[in-house]
Structure formats: structure tokens, C-alpha cells
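Complex shown without one protein chain; remaining protein chains in place.
Each chain carries a letter (A, B and C) given by its place in the written order, and its residues are counted from 1.
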Amino acid sequence: MKSIDLNCDMGESFGRYKLGLDEEVIKTITSANVACGWHAGDPLVMNSTVAMAKENGVGLGAHPGYPDLLGFGRRNMDCTLEEIRNYVIYQIGALQAFCRAHEVKLQHVKPHGNLYLTMLENEDLAKSVAEAVASVDPQLICLTLAGAKNRNMTRACKALGLKIAYEAFPDRAYTVDGTLVSRRKPGAVIHDPLQAAERALRMARDNEVIAEDGTKISLEVNTLCVHGDTATAVDLVKKIHQELSADGLEVKPLGQIL
Amino acid sequence: MKSIDLNCDMGESFGRYKLGLDEEVIKTITSANVACGWHAGDPLVMNSTVAMAKENGVGLGAHPGYPDLLGFGRRNMDCTLEEIRNYVIYQIGALQAFCRAHEVKLQHVKPHGNLYLTMLENEDLAKSVAEAVASVDPQLICLTLAGAKNRNMTRACKALGLKIAYEAFPDRAYTVDGTLVSRRKPGAVIHDPLQAAERALRMARDNEVIAEDGTKISLEVNTLCVHGDTATAVDLVKKIHQELSADGLEVKPLGQIL
Amino acid sequence: MKSIDLNCDMGESFGRYKLGLDEEVIKTITSANVACGWHAGDPLVMNSTVAMAKENGVGLGAHPGYPDLLGFGRRNMDCTLEEIRNYVIYQIGALQAFCRAHEVKLQHVKPHGNLYLTMLENEDLAKSVAEAVASVDPQLICLTLAGAKNRNMTRACKALGLKIAYEAFPDRAYTVDGTLVSRRKPGAVIHDPLQAAERALRMARDNEVIAEDGTKISLEVNTLCVHGDTATAVDLVKKIHQELSADGLEVKPLGQIL
Partner (left out) sequence: MKSIDLNCDMGESFGRYKLGLDEEVIKTITSANVACGWHAGDPLVMNSTVAMAKENGVGLGAHPGYPDLLGFGRRNMDCTLEEIRNYVIYQIGALQAFCRAHEVKLQHVKPHGNLYLTMLENEDLAKSVAEAVASVDPQLICLTLAGAKNRNMTRACKALGLKIAYEAFPDRAYTVDGTLVSRRKPGAVIHDPLQAAERALRMARDNEVIAEDGTKISLEVNTLCVHGDTATAVDLVKKIHQELSADGLEVKPLGQIL
């Protein structure tokens, strides 16, 4: 029986600022990428997110980002490799402490925002991220993009003996070479829930996606990235989870798959 | 043979800002209280401080503070107990990740600045700090002030089965009831190195201190707090270390004493 | 004809974090207290808030707070008077630059959160705030609480020749000595819109409020503090504005009243 994970960014609230319907979406996902207080999140939010994930049997991942709360970690910051390595170590450690306090194990690491994007493009940065992960805990799974752009991270993880998981986006259009269509292009985001759920199923079950030009391309997929920022998004996650289960796939945390 | 530890605040540099002669003082102390990026310190500094401590056989402690870099953690911030508990967990975790990356064990936790002072006065806060420490790692030693003011922290640590270490200040005058003379009073800080070294010896060897009025008072002392912010301060630490060794005391990290 | 101002905290969003229905409430208030990037707000939010206020003929006020985004400026921070004075100068200046860019004049200053509360209790702090305001622009109006607790600020402003405005809270219960009932007590917040609107009218028109024990107390009131954080709150502001206008009061910015 094929297994698939559903991962979602969580714990992005900060102080009085609330972001995301975490209490809702946690019930239907299987892995949570938890912000670590740099681009989003704070210790109270981290604590309650870890508690919620534990209660719902959801796998926990660190979601490290740039030191840029004002830009939500989405702006490129020209950090040195040494900076990146230590920033990632710091953030993983902070989240691990909450995991220990709640007696759960940290499952994975997924870089956030522009750090994630840069890691795909820059081999040295990918290495630095992988080194940071391996230095803190070599059992941690590295989460990266399925498809053509994962070469840097795959190579970096293999060199260090780290497990790697590939994620696909059911609500995003793909180019014929297996990468995401830029958000600036029309049709980049798929809004129809039925279509998104169907794509999720094809990704999870068949390891393939239909590109924007109709070509069928294959993608190794271990986890689907879903969103919990709006009620519509949460409904889509439920729909996807139902479709996958109905088709006989086992939806469960990455740590139980890899 | 009596043993004593010498602890010193370290890793307080931040970005381009440099503070403290860490490279000098590390050679003569036995435990380092490492700032965790909130009131001071940053991931690069934490990383190099942990590396330096390991190289010099110095025990590592987390030195958590308030989220107030501008005030260096020295201003009171009226945080809730829940906030304090989670802030301390976060900061311990961040430092632990660097310890793991360097394959050393975190030895102790010593709150910084106003958090340290408030912990002495406020029983609930002392409990929250102790709970934070215990929840992350019950093997960690809690470092607090020797003398009359340690009751809250002692009680909180005992209730949770945590080890506790008491520190005294060789360069500070003491009141007759065993607390520090306020810095605002004349004579509160002892500038004469010979006198400070003599007091250090009396504290370490005899567990006692001569109060400002000449009374001899007893203090249970496991570690002496020393400073590395100036060349004079570093010289004093060397002097203290020499005197203690010359008198037959074993100067070594807390973790090897308690 | 009696005039009254309606003031509301605004511009509290930060980066990706959104707070308050500013676009709605701006249409019905007459003065905006704009967060200056310390406890809330950022330069983009300040810019668009100033633009919106200008477009709606709303008077602009600086709303300086502590350097504590994580605590939203609501936690006490034990700053020195020198710190407070310079923090307030800094924040007023930052907002004034946006006022100049939009060719409007800054009208008033209302400290935020715990800074506001501490200013009521601490005469030296009140003086420091007033000095900061006067040093940047002696034409600025200082906004403080109507009733028994305004003595410190009133004295400080008078000594410096600053105009002062008193605010009352239509949705808050008052003690018999003219101060707000603590939020922790039942009945402290008035949820019934009709009752709140009626209290607003009595405050604005008659300069009086019925205390929790039924006693009628007099309050010098120049402005009513209203809220825009929920749709219900915005509806209440509309209701209050209508009642005031229907009764013949002129609802207009502080700068046109004092």
C-alpha cells in the first residue's frame, strides 16, 4: 500500500498577531512545519503548536527562515554560508527543546520562504543547510521540492547520509520540465478544489503530474504541501485527505514512511 | 580535596558588535554562561563560543535572558510565567543544538540580568525557570546566588529533582544577611585584585565571606562568578585561579563537582 | 455647539500580519493614533495609514510604545526616563516624516499600552513624555485619560505650555472616583451598543459618566476612545457617531477643537 504525507506550514502567529487556522488544519494533515521565531512564530506559539501536533499524531518539522520578521522570510538576504549553517542549527535547536518538553521527536526540517528557494538554486547553500541538519541530528529528514530542482539538496543529503523527502504542490501548475510555474503567470495557482484533489491523488498514487502543456511528467513524491491560511484552504486539505484515503492510500507522517 | 568552579558570562557579542575578551578569559575559567541570542549573542557567536569552550575543557551553560537586546536584558520586563517558561525553553534549546553540533553536553543554566534577579525575589518565576530547565533536560544544573536569597530557586529545583549550584562574587561586598551590597552604595565593588583573590579563596575553601560590617558569614559556594569584559578583569580571574590552585583547591567545571 | 473627537488606535499591522479593520473604522472616527513601528506598525503601514487619514479628514497622532513587538507594548518595561524621552522623540519623528510626505500636520501624541498606564501613575515619566513631545513640536496635543488619574500629565503639559486632551471610554465601566474599573472585574467592559452609545453621548455632551455604583461623576472629555478591531467594534463606532451627531454635537478632529 502506497503511503503519503500531508505537510503544512504552522505556528506562524507572533505575539498578538494571529496567522493561519492551525487548530483546524492540524486535524487533517500529518506533518507540521513549525516556524522557529525568526521569520514568524514565537516560543508560546511553538509550545502550543508542538502540543497540538502531538495530540493529533502529527509529525513535527522545524521550518527555519531568515532573520526577517518584517519580510516574513520571503525576501532574499545575502547571508554567508557560515551564517546560514548557524541560523539553521539555532532554529532547529529551539524547536527541539519544545519537542523534548512534550516528549516527542522532531521528524524533519523544511527551510522556509526564500531560504527554501535559494537552497534549490545554490549548491553551496544546500550543503550548508544539510550540514546544519546533520550536525544537530542525523536522523532528521530533509524536506525539499520534488522534481528537477532537487538535485542540489539530494546530493547534499546523500553525501551526509541524511534521509530526504520530496514534496509536490497539488494547487500549483507545473512546467514541462517539472518545476513550478511562476506565481506571476496566469494559471499558476489552481483554485478549483476538485482539480486540486485530483492532482493530489495523481501525485501521491502515481508519482506524476500533468504539466501546463498537457504532458505527463513523473515526480517522486513523499509528501504533499497543503495550506491552512483560510477556511477554503482547510476545506481543500480535507477534500484531498478524503480522496487519498478513499483511493486506498495511507496518509501518515513522513517519519512513518521513510 | 575541595573543588570549585569559576563561571563567567560569555558569547555576548552580536553581529559586528564585540563584547568581552572571551578568547582570553576562556583559558582560565571552568564554566561559561553563553548568551542565547535574546539579550545578547547570535548563532555565529554561540557556535564559536561552544567550540572554544570545548577546546578549553570549559563546561557550557545556557544564559537565557529577556527579549531585549536594546536593554541587554537588564531592564525588568513584566512577562507572564508562561512567557518566561517558554522563553527559557527556547533559549536552552538553541544552545543545545550547538552543543550537539560540537558533541559536548550542556552542563547548566544560569538566567541573565534582570531575569536572574527577579527569579531570586519571585517564587512563581523561580518555579517557571526550574520547570523550563527540567522539561528540556532534568540533568541540567541550575545556577543561582549563594546565600539568603536562594530559597525560591532551591525549593523549585528540589521539587523537580534538579541539581542546583550556588555562586558567590569575589569582587562584591556582602551585607550581614548574606546578600550583595547594592551597586549604588560606595564600596559595593571590590577593585583591589589581592583583596578579591583573598575573598575568592575564603569563599571557595571555607564557604564563608566577611560582610561589610566585618561579620563572618557562611555561604554554601560551588562556583565563583568572574568577569572577562576588560583586561583588568581577566587578570583578576588569573590571579584568583592561581590562588585557589596554590591553596590546593581543584578548579574544575560544575558538572565534575556536583 | 459642543464638539467632540473620536480617537482610535490604528496602523497596528506589521509585515504580513494584519490587525484591525482600519479601512472601515477610518470612515467614522476623527483622530487616529498611529503605531510607530516599535510595539506595532511598520513604515509601509504608517505610510498607508497617513494617506488614509488624510483622505478621510482624520487627525493624525503618534502612538509611541515600548520596544516590544513580541509583547505588543503591553508589558511593563523598566526603562529609564532618558530612554523613554528618546524613544518617544524617535517615534514621533518617524511618523512626522510620513505626515510631511503626505503634506499633513501631525496633530497629537498618545502613548500606547503600558507606557500610557505608567505615565498616569509616575510623575517623572509623565514629565519625560511631555518633554519629548515639546522638544519635537510644542504645537502637538498630548492625549491622556480623563478623570482622576490625569494629574501627572496635566501638570507636566502645563509646565511646558503643551495643549492637553482628555479621553473617556464609552465601553468601560468607571469607579466612583472617576477611574476605569479593572478589566479583571465583571462588568468592566460594556458590550451593549445602545448602552455604550448612550454613555458616549453623556460623556461628550454633559462631561459626565455614571459610575458602577450609580453615582454621577463629572469628567472633562475632549475625545472618546473607540476601537476598530472587530466588525462589532466598528458598528459601535458608527452608532456612537450617529448618536452624537443626532444630538447636535459636532464630531471633529482634536486639532479643530482645542
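General remarks:
As a working rule, contacts are C-beta pairs under 8 Å (C-beta built on N, C-alpha and C of every residue); 3 or more make two chains touch, one makes a residue touch a chain.
Note that the structure is predicted; figures quoted are calculated from it, not measured.
For the chain that is not shown, the touched chains among those present are A, B, C, taking the whole complex.
Residue-wise, the contact with the chain that is not shown comes from B:69, picked out of B:53, B:69 or B:249.
When the whole complex is considered, the residue among C:72, C:98, C:116 or C:169 that touches the unshown chain is C:98. Of A:79, A:160, A:190 or A:217, it is A:79 that touches the chain left out of the display.
Of the listed residues C:135, C:154 or C:207, the one in contact with the hidden chain in the full complex is C:135. Taking the complete complex into account, residues 37, 43-44, 46-47, 82-83, 86-87, 89-98, 100-101, 132, 135-137 of chain C touch the chain not shown. Against the chain not displayed here, chain B makes contact via residues 14-17, 19, 40, 42, 69-72. For chain A, the residues touching the absent chain in the complete assembly are 67-68, 70-71, 75-79, 83, 114.
The rule we apply is simple: only the chains that are shown with their structure count from here on.
Taken chain by chain, the contacts link every pair, so each chain touches all the others. Annotation: the chain A:chain C pair of sequence copies touches via predominantly the same residues, more than half of the used numbers being shared.
In terms of their C-alpha centroids, the spacing between chain A and chain C amounts to 43 Å. Separating the centre of chain A from that of chain B, both taken as means of CA atoms, is a distance of 39 Å. Counting only residues that touch two or more partner chains, chain C has 70-71.
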